[in-house]
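Only a single protein chain was left out; the remaining protein chains are all shown in position.
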Amino acid sequence: MMGNKPHRIGILGATGLVGQRLVQLLEGHPWFHVRAVGASERSAGRAYADATSWRLPSAMPAEIAGLEVRRCRAADFDDCTLVFSGLDSPVAREAEPDFAAAGHAVVSNSSAYRQAVDVPLLIPEVNPEHLGLLTAQRRRTGGGYIVTNPNCSTIGLALAVAPLHEAFGIKRMVVTTLQAISGAGAEGPRALEMLDNVVPFIPGEEDKLEIELAKILGRVGDGCVSFDGLVVSAHCHRVSTVDGHLEAVSVELEGNPSPDDVGRVLETYRGKVGELGLPSSPERPIVLRHEPDRPQPRLDRDTGNGMAVVVGRVRCCRVLGIKFELLSHNTLRGAAGGTLLNAELLAKRGLLVER
Amino acid sequence: MMGNKPHRIGILGATGLVGQRLVQLLEGHPWFHVRAVGASERSAGRAYADATSWRLPSAMPAEIAGLEVRRCRAADFDDCTLVFSGLDSPVAREAEPDFAAAGHAVVSNSSAYRQAVDVPLLIPEVNPEHLGLLTAQRRRTGGGYIVTNPNCSTIGLALAVAPLHEAFGIKRMVVTTLQAISGAGAEGPRALEMLDNVVPFIPGEEDKLEIELAKILGRVGDGCVSFDGLVVSAHCHRVSTVDGHLEAVSVELEGNPSPDDVGRVLETYRGKVGELGLPSSPERPIVLRHEPDRPQPRLDRDTGNGMAVVVGRVRCCRVLGIKFELLSHNTLRGAAGGTLLNAELLAKRGLLVER
Amino acid sequence: MMGNKPHRIGILGATGLVGQRLVQLLEGHPWFHVRAVGASERSAGRAYADATSWRLPSAMPAEIAGLEVRRCRAADFDDCTLVFSGLDSPVAREAEPDFAAAGHAVVSNSSAYRQAVDVPLLIPEVNPEHLGLLTAQRRRTGGGYIVTNPNCSTIGLALAVAPLHEAFGIKRMVVTTLQAISGAGAEGPRALEMLDNVVPFIPGEEDKLEIELAKILGRVGDGCVSFDGLVVSAHCHRVSTVDGHLEAVSVELEGNPSPDDVGRVLETYRGKVGELGLPSSPERPIVLRHEPDRPQPRLDRDTGNGMAVVVGRVRCCRVLGIKFELLSHNTLRGAAGGTLLNAELLAKRGLLVER
Partner (left out) sequence: MMGNKPHRIGILGATGLVGQRLVQLLEGHPWFHVRAVGASERSAGRAYADATSWRLPSAMPAEIAGLEVRRCRAADFDDCTLVFSGLDSPVAREAEPDFAAAGHAVVSNSSAYRQAVDVPLLIPEVNPEHLGLLTAQRRRTGGGYIVTNPNCSTIGLALAVAPLHEAFGIKRMVVTTLQAISGAGAEGPRALEMLDNVVPFIPGEEDKLEIELAKILGRVGDGCVSFDGLVVSAHCHRVSTVDGHLEAVSVELEGNPSPDDVGRVLETYRGKVGELGLPSSPERPIVLRHEPDRPQPRLDRDTGNGMAVVVGRVRCCRVLGIKFELLSHNTLRGAAGGTLLNAELLAKRGLLVER
């Protein structure tokens, strides 16, 4: 691609919430063109418009509406250069390795292989060098590969603390999340559970957050990644917001920097791919706000087209040294948008090969 | 009182949200009888029913509806044995010392004198011995006195950690609150600020929480109270719930007890006034729940008539050792109910004297 | 019963939302004692506490928690005098006739047989004389019978307009409902559908409302009921409230009474069973409020323990003559409470026979 024809894209799990966002984000994309959509047996053979309960305010792209939904089998996506996976984790666990074995580049939002030793858990601004893991992975699969992005509650946190880790070194962190309803997907909580309420539990979420961060911030070595020194503790809550995960972070940094020191690092951060011109890159990966009461989900989640993390209230923490609030859009940066940005980095690096 | 006539009660700030809750809770109270209601100049002289924008679902008690609202001056409450104060802090700062100087027992929900050195910051179950401060205070005032209860976000936390402090000793704590809208009073946030949103800031709240806890858990000595060793860090949020402050707590305890150890201590806690038979005492000050997703504000806030703190999800914290969630009803235990329970303890201890 | 032993009660569909409310309301009931609970095959054989995802703020009654869940078959409820049905309509359609055929008195909240010609659609205050239909029904079944209560959106409306129909005669009505989420049961709308949103459609609801009202207000004659002259049009909406259906009513009455005339009729209405002393009867079936902005769901739904309908804003309608707002609690008066009141009337009338 680049300069000539756009890559031909397939979307697995295209009828789900993440799939719908991908369809929306890919409309008019300069490098990628959706050629195929895949979903469950039940949907296969129907037109996308008929098989999908469309949940987004903007209209379904006309071009996609008429596509026939395919089964999520590698052989059915032979005409695609790149396959996005918005599959649920149990389904992804079965399907994604088959696609990789068949030579596909799979860019996945699923949690199924995030902890696999040769699979990058990628945030382009933070750890593009983790793509180095692909050498080993492709040797194993014979050419295809899986690249994953972090869980929706991890990605904003990782973006916000990456420059702090780089500048000072992170030792320990306590994070409390207030997560939006859309993060639970189309089968999310009932209105009766959420109205005038908070649910202080999201199955598996605290573990994901505690584990993924160490892999993201780790260094590649000997074909694997780790940051054994990092200690993270998470409390996760579901609150009544549509989109935007808010997180209250307390962090212990090497050398005890001041809130001003921390603010300067966040404010000047541009990430490792700022110069690459990836279409979905926000101008700034971190936007620092100085008002006493920001970020707020409804007001700030669309910052940088939903691809920036917004940080505010950087101040002293009596226990761990520094505390702040962060917000990131869970279905954009935290899911479909993060997946798309990963794919853009792969394209830029020449890791998508025409089949 | 006790066995004979009920104490004659006055309520300062009776038209506000805390005042309304006091009016509601005192209806049919076995020991206390509301004789007088006070409010601002603007309301004085009007019937309580006319001066009040009643916000509670239950009907205004008929007996109170017809009372003439008085000015909040000590001389206007001479017929009362006990004065509750639901005044806003700036008003309380002026008025409460005048009442104490005039010989009144003032049981206040205001923050104005919580940190005064000879004023008890009282939770009957936790620190009834702090009433010892009254000796010094009454010497200073000539007989009247002020007793205060903690801020609505502090009181549940103090109740939950008091037995842990007693059993193990607390070293450090990180707490993140998700506070209900009613905590902001009748002039609380606009609907447009809260709908599909969270506000990650409540003016002054984090400071109150960090400071009050040390006074509550301190030991009386030489007429003052302190627990200098306690280090607390708070993040405070306003969320879209009507009542019930939820708090995610991470705590470092001496001797590294296990979650089971902590659960046992919480479950068997009865507090220091369990045997006194105070009318507003919950059967258990702490109710421990074992479901993975509790406590939840709408389902659990009325536990123990809104006077118990509900704790759940006691588990290991990688950073500080133990973490859990707690919930307490902010306008019952956290305000009017806490004030009332304090008054009941004073009555039981014979500290209310007929005038 | 009455004076001696309480009736032995069975509850069909006991694990659902209506069933849970029945369990809650029957705790400590003076006439009725829950002996048996029934649910689906999946739940049968388990303890009620294990089979039920309890959704109510108050605790599950201890006595019921340990009951073994039975299958919903008539033979399994032989030890019960009276069977409440909180079954979903398709299940009720199969099961309820079997119970009636086996000699059971079935008091149902289901919509399955509301329109059956010899089944009373009963509101004790409004149409107790419809119990006359039971003679024909029992002749048909051989002794057992089904009595139903109206849909949750119909019952408040029927209560509010019954005295107007009696005093003036109703000609036509346009009603717009704003219905609470709990009305949709445990499988109600997702939080993502309701947050910052209104859904202007509830399947089947408008038809139910338009049809049921005519039956309720009809006169018994020749073993059937009808009020052919009544013309009703409904718009139904689901809004973000937990409990309490609000309805905006415009009505054309014979003789064009003034709002004052209408208010007087509503205010003095006591219904046809006021003197019977049924335990769940509210003191007044209709409570008229005079503030400009009432009724409101959160403030007024618990009026009369959730068994009264609250009417406000009675005023002129330029199109139909009179308009007003009404509110009734959809899971109390509108479901479990209405069912219970029906059963109390049956007991009082001697229509429950020991088996």
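By written order: A, B and C. Residues from 1 in each chain.
By our rule, contacts are C-beta pairs under 8 Å (C-beta built on N, C-alpha and C of every residue); 3 or more make two chains touch, one makes a residue touch a chain.
These numbers come from a predicted model, not from an experiment.
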Candidate in contact with the missing chain, chosen from B:Leu121, B:Leu134, B:Met194 or B:Leu230: B:Met194
Contacting the left-out chain in the complete assembly, out of B:Gln20, B:Asn151, B:Ser240 or B:Ser280: B:Ser240
Which residue of C:Ile146, C:Ala162 or C:Val232 touches the chain not shown here: C:Val232
Positions on chain B where the hidden chain makes contact: 55, 181-182, 184, 186-196, 240-242
Sites on chain A contacted by the missing partner chain, in the whole complex: 57-58, 195-196, 242, 298-302
Touch residues of chain C, complete complex, unshown partner: 172-174, 176, 178, 195-201, 203, 210, 231-233, 235, 237, 239-242, 246, 248, 250, 292-299, 312-313, 317-320, 323, 325
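Definition applied: only the chains that are shown with their structure count from here on.
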Distance between the centres, which are taken as Cα means, of chain C and chain B, whole angstrom: 41
Cα-centroid distance, chain A relative to chain C, in whole angstrom: 48
Distance between chain centroids, defined by C-alpha means - chain A, chain B (Å): 43
Multi-partner residues of chain A (at least 2 other chains): 195-196, 240-242
